[in-house]
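Before we start, here is the structure in question, set down as structure tokens.
Right, chain A next:
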Amino acid sequence: MDLITIAFYFFAALTLGFGAVVVLSKNIMHAAFSLLFTFFGVAGLYVLLHADFLAITQIMIYIGGILVLIIFGVMLTTRITGVDVKSGKVGIFQLTGAIVLTLSIALLLLFVYTNTHWYQPESIPMESTAELIGTTLLTRYLLAFEAASILLLVAIVGAAFIARKKH
Partner candidate 1 sequence: MTDISQFTGELLKSMGLFLPETTLIITFLVAIMADLISGKKHFAGYVVMAGLLVTAFFLMRQTGIESASFAGLLVIDPFGQFIKFIVLITTLLVIMFSFISKELHHSHAKLGEYYILMTGMVIGMFLLASSANLIMIYIAIETMSISSYILAGYTKEVKRSTEASLKYVIFGAVSSGIMLYGMSILFGLTGSLSLLEINTFLMNNSVESITLLLSGIMILAGFGYKISAVPFHFWTPDVYEGSPITITALLSVASKAAGFAVILRFFKVVFSAGLGSENVAWSIIGSIDWHFVIAVLAVLTMTLGNLVALWQTNMKRMLAYSSIAHAGYMLMAVAVLDNTGVAAVLIYFFMYMIMNLGAFLVVQLVADKLDSESIDIFNGLGYRSPLIAAVFTLFLISLTGLPPTAGFIGKLYVFSSVVNAGYLWLAVIGVLNSVISLYYYVRVIRNMYLRDIESTQPKLTFSVSALALVMLLAIPTLILGLYFSPVIEWANASIAIFTGH
Partner candidate 2 sequence: MNFPILTFITFLPLLGMLIVLLIPSGKDEIGQELSKTIIRWVAAATTFLQLILAFVIYFTYNTGLTGVNDEKSFQFVEKISWINAHLPMIGDIKIEYFLGLDGLSVPMVLLTAIISFLAIFPSFGINKAVKGYFAMYLLLDLGMMGVFTALDFFLFYIFWELMLLPMYFLIGIWGGPRKEYAAIKFFIYTLAGSVFMLLVMIGLYHSTGTFNIVEMMNQGNFLPDSIFGGSGTTVRYIAFMALFIGFAIKVPVFPFHTWLPDAHVEAPTPISVILAGVLLKMGAYGMIRIAFPIFPDAFAYFQTLIAWIGMISIVYGAFCALGQHKVGKRDFKKLIAYSSVSHMGLVILGLASMRPEGVTGAIFQMFNHGIITAMLFMIVGVLYDRSHTRGLDDFGGLAKKMPIYTGIMAVAFFAAIGLPGMSGFISEVLVFLGAFKTFPILTMVSGLSIVLGAGYMLWALQKIFFGAIPVRWQGPWDPTGLKYKTDDVNGLELTALLPLAAIVIFLGVYPGPVLDLMTGSVSQLIELMKPFIH
């Protein structure tokens, strides 16, 4: 098997494995850290899909930003002193419902994915996409770009307001 398939299976295993850990582990801290490796796995997949710029942004923002935020969230909302760092499971009824539902959705998606022929015209992969992304971002998707900036501003103002202690 050539290098690419090995890399694919490695990164896929990485993401799915640690994704399962995130979801199933009792301890919230273990979940948070395993999330790190999941994001790495995903970044790897991006590289295989010739989305190199994406992989970097994934690492920078997801791991650098969101993961840190989540870890902060975990630490702030669980009493360090208290032993109970673990996060208990939800009631049985809900659990079984959840399992059944997620399995059926997964199967459905697999079934759908496997036998729809997707829009796959022939095209040769390009080396670096960064330059292309940059230009399209500022030309065709300019408005989306600006809207995203407004969204971020709103998020900052809102988050700051909510998190601020009463003055």
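By definition in this document, a contact is a pair of C-beta atoms (placed from the backbone, for glycine too) under 8 Å apart; a residue touches a chain by one contact, two chains touch by 3 or more; residues count from 1.
For anyone wondering why these and not others, all candidates are chains of the complex that A comes from, given by their letters.
Remember, predicted model here, so these are calculated numbers, not experimental data.
J.: Which option touches chain A in the complex, given 1 or 2? Just the number is fine.
T.: Chain A touches candidate 1; the others do not touch it here.
J.: For chain A, which residues count as touching candidate 1 in their complex?
T.: Residues of chain A touching candidate 1: 108-109, 112, 115-119, 121, 135, 139-144, 147-148, 150-151, 153-155, 157-159, 161-162, 166-167.
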